[in-house]
Each structure stands twice: as structure tokens, then as C-alpha cells.
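A single protein chain has been omitted; all remaining protein chains appear in their positions.
By written order: A, B, C, D and E. Residues from 1 in each chain.
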Amino acid sequence: MVELADDAMENFPVPDVEALPEDLRDRIEDETERAGFTPNVFAGFAYKPSHFRAFFAYHDAIVDDAALERAEIEMLIVAVSGVNHCYYCNVAHGALVRIYAEDPLLADQLVANYRTADISDQHKAMLDVAVKLTERPAEVTREDLDRLREVGFSEEEIWDIGAVTALFNLSNRMAMFADMRPNEEFHTLGRKQD
Amino acid sequence: MVELADDAMENFPVPDVEALPEDLRDRIEDETERAGFTPNVFAGFAYKPSHFRAFFAYHDAIVDDAALERAEIEMLIVAVSGVNHCYYCNVAHGALVRIYAEDPLLADQLVANYRTADISDQHKAMLDVAVKLTERPAEVTREDLDRLREVGFSEEEIWDIGAVTALFNLSNRMAMFADMRPNEEFHTLGRKQD
Amino acid sequence: MVELADDAMENFPVPDVEALPEDLRDRIEDETERAGFTPNVFAGFAYKPSHFRAFFAYHDAIVDDAALERAEIEMLIVAVSGVNHCYYCNVAHGALVRIYAEDPLLADQLVANYRTADISDQHKAMLDVAVKLTERPAEVTREDLDRLREVGFSEEEIWDIGAVTALFNLSNRMAMFADMRPNEEFHTLGRKQD
Amino acid sequence: MVELADDAMENFPVPDVEALPEDLRDRIEDETERAGFTPNVFAGFAYKPSHFRAFFAYHDAIVDDAALERAEIEMLIVAVSGVNHCYYCNVAHGALVRIYAEDPLLADQLVANYRTADISDQHKAMLDVAVKLTERPAEVTREDLDRLREVGFSEEEIWDIGAVTALFNLSNRMAMFADMRPNEEFHTLGRKQD
Amino acid sequence: MVELADDAMENFPVPDVEALPEDLRDRIEDETERAGFTPNVFAGFAYKPSHFRAFFAYHDAIVDDAALERAEIEMLIVAVSGVNHCYYCNVAHGALVRIYAEDPLLADQLVANYRTADISDQHKAMLDVAVKLTERPAEVTREDLDRLREVGFSEEEIWDIGAVTALFNLSNRMAMFADMRPNEEFHTLGRKQD
Partner (left out) sequence: MVELADDAMENFPVPDVEALPEDLRDRIEDETERAGFTPNVFAGFAYKPSHFRAFFAYHDAIVDDAALERAEIEMLIVAVSGVNHCYYCNVAHGALVRIYAEDPLLADQLVANYRTADISDQHKAMLDVAVKLTERPAEVTREDLDRLREVGFSEEEIWDIGAVTALFNLSNRMAMFADMRPNEEFHTLGRKQD
């Protein structure tokens, strides 16, 4: 039987997995099987089942019905989380960047400063807009979207760039407000082991 | 038959309501009946039905399963939207603040500067934390949550303060990225008419 | 006989109108007659008659000897007040924007984010410079003034763009420091009533 | 006959003194006699006589009807101009700080960082509020005014602290927008000469 | 014979090690022997030998004559590099934090947000001051130093907190200006390997 780590977050109590509604338990078991451990974000959102359902449904919609590549989605997430200074998302999605982009160094680059990352000019433009929408949303204008189109993104890809950025501006704030802690496994997943 | 305004948003095309999946059409019809007009946010998110479903499910979870009063939720939304400079949310949720708080002036106060609003000290503490989580999320610490408890909020209400703030940091960014435009009706709804 | 609202400002006492010098009483009566009510800014500045005279004389010079249209002046005021987060000026001059620009929606757009306002490119350039001079005055250079000339403003209009912006950086700070409260009438003046 | 320096400002033409209305010429002559040279701010505002009259009338009201000491007014001006990065006001009012506070070092301290200035705790509190009202006016609340009262300022002195700060947020912006240049004399006036 | 990686930095050419003065070659050989690889910062500063000598002499003085523990020095460095967004220093000194603090997670915490790190209150106070001195040096006052003394730091330790912070505000800027790239080894050094 799966267990939720007591120290998965610092600012709210982590519920007992047995006390959760069945759909949450099922989702948590599936995720645990897939990852080999239970990512702490599931323990965190389990505090309020209605929000757990809403958050992961949104996440699934973003990821499963995406015009962008999965590696692009994870790059967006880590660049956004880097400027928001979100420990949980830097580390957990950093692991996913390493895995999906098959690059053991990219996550550390994106966490530090996406401008120094070894990525294409197209992806640099993508992250320019995502970081602007994160830090100075009032200054985003049609010109920013036009630039995305000029570097080759389709209209739906542009929508998705906005949507991923927006969702992780929610996600970062939930993780930081609850002080969610990434599982130790995420720190090393996908790193090149000699 | 309901129609979606072509100018509901500037940066993406508004779909034809007849081309939408049935669940979206149903939701839009319900909302239109309730409000007397179709709020443009439904036209905006209809661009991508999977995201429409996810967004309104999250919104419903936040509002329908809330430990906070509805007036408190709308106050949070407008204070957050004010500092994010989101035109759509200022105006649409400004109307809801006027209605739920039964105060024709409060929305204009919150849009300008929540520190000048005619609200209780408890609500001022609530908005202090919401605005900090919006503008400087990395600086939010346990002390901020403790302060909310000291002014009388329960643990679940504190979670909800974080959750509403987080959702509207998503929502503001979607509305600003797509350049959604509030319906004219929102500008005057709930204002005291002599 | 005109009266000054006791709650016209929160941080200083509002004087009795009868105790004021005659020239202040006359000005207040004229304004009251014109507006149908006494705008609270007159009650606020009446705290110190020498400053009352100076402020309204400056205001009159800006408005009465202007190269700009009155609607342009009010647009500048509301865009500046929006980024300074001044409740009094957002609401009182928001009403004047609605009236002089004959547009019931423009004020709410400018309060939120002038970049989303339905205005000409020329006016967008005007507000770009006004907001820059408000938020980051040290970064304003000759290039900004050149841009205003390129979009069609005369030399004296450019001076006036600077002068209106400067005056409302004063005015916003006086209103915010004294915590002046806009009259209820301003919230609805010039809105489209169905 | 007095002359206005052609290079008194960079971004607008300096008018010929003979072409000015008589009241401006008289004021300029008086100031020139008093200072021994014509401060360039008179040449700058002479560009538009109605604004010249308004600006100096406001300045006179602030200085001549002040509850604060003149040295306090000049300290406020230089601290505000320092954080706004206004070259003209730093240098011209820096000279006035040296003269009125009879301290050859204080202006350079205030231009750099008022927190390092050799001043009383009362004056440090005064400048704390002035700089906050300059940089983050939306965050100024009643508590800031209360603190000024606690360190010994009267109600009218507190009003004046706000008023001086507000006026020089106007003045700095006019000087920076027009790129006014301080007269060479101001750089050395009041410095201790061995 | 040691070699310097051509891609040790992006913005300046990396010199040939054989062309370097003997003292630089000796230092580089010693470091290579100690680490098992040549950290790219040596390749970077070798561009200008006089600066190479000065930088490493300063670094040695800070580390070898320190009142602070080495783990404290590395924690300061990574917290400072995190807010400055320096890729090289995050990664290279992140490895050193893992090694000296014997904690495989601490570096990722400090890079993200030192406020979420698992550290003592004393070290949190130390990093509060270091980050303030990094981001808003003009606001650091005697009160900040007093707080360090209150949590138990000696006078010389306080000096060293300032000195480490200052040196890495230099170091971060050199690494970012030259676009130095951390060696791959640093990304995994000191991580817990299962």
C-alpha cells in the first residue's frame, strides 16, 4: 500500500492515504507505479481532494492535449519555476527536463538563467515570452505573440505557451505557499551517472 | 441560440459556438441564462475545449468547495488582478465584488490599492498575504501563514487564500495573454444607480 | 451653503468651509455648482489654503493653457494614476475620461493597463512615455521625446505630456498621503446607463 | 540685462529673456540678483510662461508657508532627488542643503543614500517616509504618518513632508524630461574651501 | 599535461595552457590534481593573467583566513549566486556545498530559495543579510549587522559574511559576463548515488 510522506509539505498536514476518496487513491497508486515513488505534489494536493482533482485534471489537459512537445512543456515549466524561485518545481520538473529533453545539464541551466541555456533560438524566444508573462504580465502585448509566430510556432502552440506558463504560475504559488518538498529521487533522476 | 462575441479576445480567434462540443455549449448556455449575457471568458477559453473544461472545473472547485465566503473570494480575486493589471478580471470580478459584498465602491478600491479599501483588519491581512504571494512569492514564509491564523482564519481558509490567489495568477495571465475583453455589462453591474 | 465631507480624506482633518479664506470658498462654490457636488480634492487641499491655491493654479495652468486636447490630458492622468495605484485619481479622473473622451469603457482600461486600451497608436506612444516618466524617470532620454515627435506631437504638446505626467505624480502622492476618498458620484459619472 | 543660458536645458529651446512677459522677467531678475547668477530652472520653465508661474508659485507656497525648517525642506528635496536620479535637483538643491544646514558634506550623503547621512533619528524617519512616498507610494499607510508623529512632527509638519515630497516628484520629472542642466556655480556653492 | 576546455566560456577565447605564465600553469595543475578535472573558472580567468592572480588570491584570502566554517562560506556563495542567477557558480559551488555541508539536497534548496532551505535560524539570518547586501545594498544598515551579532556571529565572522557576499557579487558578474560554463562533473559531485 502506498504511503504519503509526512514531510511532503511543511505548512499543511499531509492526510493519511487511507482516508482519501478512492479516485485519489487510484491516481496516487498509478503515479507511484509509474515513477517508482510517490511524488510529493500528490501528498500536498491531497489536503483538499476537490483541489487535487482540479489541479491534476488541468495538468493532464495541458500535457495530454498539447501542440507542444513534452520536452518543450518541461522547459517552459523549469524556466518559469526558476524565476519564481520554486524549490519543488525546479527539482521535480528539472528531472523531467533531463528525461524528456535527454540532456543531463539543461535543467540546471534553466533553473539558473534560461538565457544561458544550450537551446535553439526558437526555444529562447519561447522562454523570453514565458518569463515575461511570468514576471511582467502587464507588458505582454500582441508583439510578443507575433514574435513567437515569426520563429515558427503555430497559433495553438502559442496558446499552449501561454497556458503552460499560466498553470505553473499557479503551481509554483501552491507549492511555495504549502512549502512542498521535492522527493530526494528527483534531485538525481536523469543525471548522467558515470 | 447563444453567440460568442467575435471581439471577446484580441489575440486568438473566437470559435463558433455551434462547432463546440456539447458539454461546452451546455455550460455556456447555463452561464448565459444566469448572467443575462455570455461572459467573454467563456468565449476565450472555448478556443481550446480541453483547457475550457480544466479551467472552469478548477474555478468551480475553488468556489463551490470553499471555506471562505464568496465575497472574500471575489475580494481576493480583484486585489490580485489589480496588482497584476488584468483588465478582464478587474472588471468582471469587480462586478462580482460589488454584488457579493453588496458594496458599490469596494471593487474600485481593490483595483486601485487594497490598502485603501474599506475592509476589516482581518481582510486586510488576507489581502496582504495574497498580494505578497502574487508579487513576491519567494518571500512568503510560514510567518505569513501564522499571521493569517492569528487574525482568525482556519487552516482550510488559509489553504483557500493560497488557492484562490494561485488560480487567479493563472487566470490573469490567460486573460492578458489572449487579451480577453470584459463585456460592457460588467462595467456597470452592481453599481448604485441613482 | 456648500459643505465639505468629513470623510473626504482619512489622514488629516477636513476644515470647516466657513473657516476658509474667501477665495477658497468661492472656488469651492464654483466647482460645486459646475459638478453638482463638491469633489473631495477641494476638501483635502483646504487643509492648507496656501497649498490649495498653488495646486489648483497649477492644475488650471495645465488644463487651460494646453496644447493637448482635454481628453488627452485626462487619459494621461488616468494612465499615470493607474500605475501609481491612486484610488482618488483613478476614480475622479476616470469619470472625466469617460466624459471628455465620450467613451464609457476607456477609464477602466487605463486604470488596469493602458497597453490594453482601445486607443490610437499615437496615444499609445504618448502613454508609453508618460508611464516611463512615472515609473523609471531616470531612463527617459531624448529618444523618447523624438518618438513623440515622430508620431505627430508638436514640441509644445510634448512639453505638456511631460507637464501633465509630472503634475499627477505630485497629485497622486498628495491624494495617497492624505488618503483622499473619491465622492461616490465619480464612480458612476459618464457610465452608459441602460 | 539678464540672459538665459542656451544650454540650460537640452530637450527644449530656451526662450529669449526679452520675449518673456514682464512678470517672468521681474522674477528672473530678482532671482539673479539674489543668487549672483540665473539658476537654469528659470530658463527651463520660461519655455511656457503659464507653467513657469504655476511652478514657482507652488514652490513659494511650499517654502514660504512652511511648518518645517528650510534645512529640512532642502534635505527632503535632495533625498527625493537622489532616489529619482535627478541631476539638476541633486546639484542645485545640494548647494542649498549645504547652505541651509551649514554642512558641507550632507548633500553628497543625501544624494548617495540618505540612510548613511549624519542626521538625527527624527530626520531619518522623515526621509524614510519621503523616500517611500517617492518610490512605493501605494505602500504608504496611516502607520507611516503615525511614525512621523511619534518622532515629534506636528500634524502640519507631516502634511508638509508629504507636500515637499510630492512637489519634487513633479519637479524632478520636469527637470529630467526637459534635461535641465545645473549651473556650474551650484556644484561648488557651500563647499568648505580650505 | 593539463588542457583548458575550449568551451569553458562562450564570450572570450580560452588561451592555450602552454602559453600561460608558469605560476598560472602551476596553480592550474595543482587544482586539476585536487579536483580530478580542471574547473572552467581557471580557464576563464586565464584570459588575463593579472586578473587570474588577483581573483584567486582574493578567493584564497577569503577561504584560508576565514572566521566562518567552509560550509558556511559555500552556503553564502550559493545563496548569493542563486539570486544573481549565475549558472557557473550555482553549479560549481553547489557541488562544494554538497561536499562541505555533507548534504546532498542543500545546494538545490539554496539555488532555488534560501528561505526554504533546511538550515538553522542562525544560518537563515546570515543568508538574509547576504541576500539583502546582494539585491538591495543601499538598504543594509547597522541594524542588519546587529542582528547577526544577536544570533551569535562574532565581529570577524560578520565582516566575513560581508566579504564573501561582496566577492561573489564580483565573481558572479565575471562568470556571467564571460558566460563561463561549469564542468559536467560539478552537476553530480556530492549527490547521493543509490
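Following the convention adopted for this analysis, contacts are C-beta pairs under 8 Å (C-beta built on N, C-alpha and C of every residue); 3 or more make two chains touch, one makes a residue touch a chain.
What you see is a predicted model, and the numbers here were worked out from it, not measured in a lab.
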Neighbouring shown chains of the undisplayed chain, as defined at the top: A, C, D, E
Option from E:Val78, E:Ala92, E:Leu106 or E:Met176 whose C-beta touches the chain left out: E:Met176
Option from E:Asn84, E:Thr116 or E:Asn183 whose C-beta touches the chain left out: E:Asn84
For chain C, the residues touching the chain missing from this view: 138-139, 141
Absent chain, residues of chain E that touch it: 10-13, 47-48, 50-51, 53-55, 57-58, 60-62, 64-65, 84-86, 133-134, 137-138, 140, 142, 145, 155-156, 159, 162-163, 165-167, 169-174, 176-179
Touching residues on chain A - with respect to the absent chain: 113, 115
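The rule is simple: only the chains that are shown with their structure count from here on.
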Other chains in touch with both chain C and chain E: A, B, D
Same or different residue numbers at the chain A/chain E copy interface, by half rule: same
Distance from chain D to chain B - Cα centre to Cα centre, in angstrom: 44
Two or more partner chains touched - positions in chain C: 85-86, 113, 176, 179
Contact graph of the chains (line, ring, star, complete, other): other
Interchain pairs in contact, sorted by label: A-B, A-C, A-E, B-C, B-D, B-E, C-D, D-E
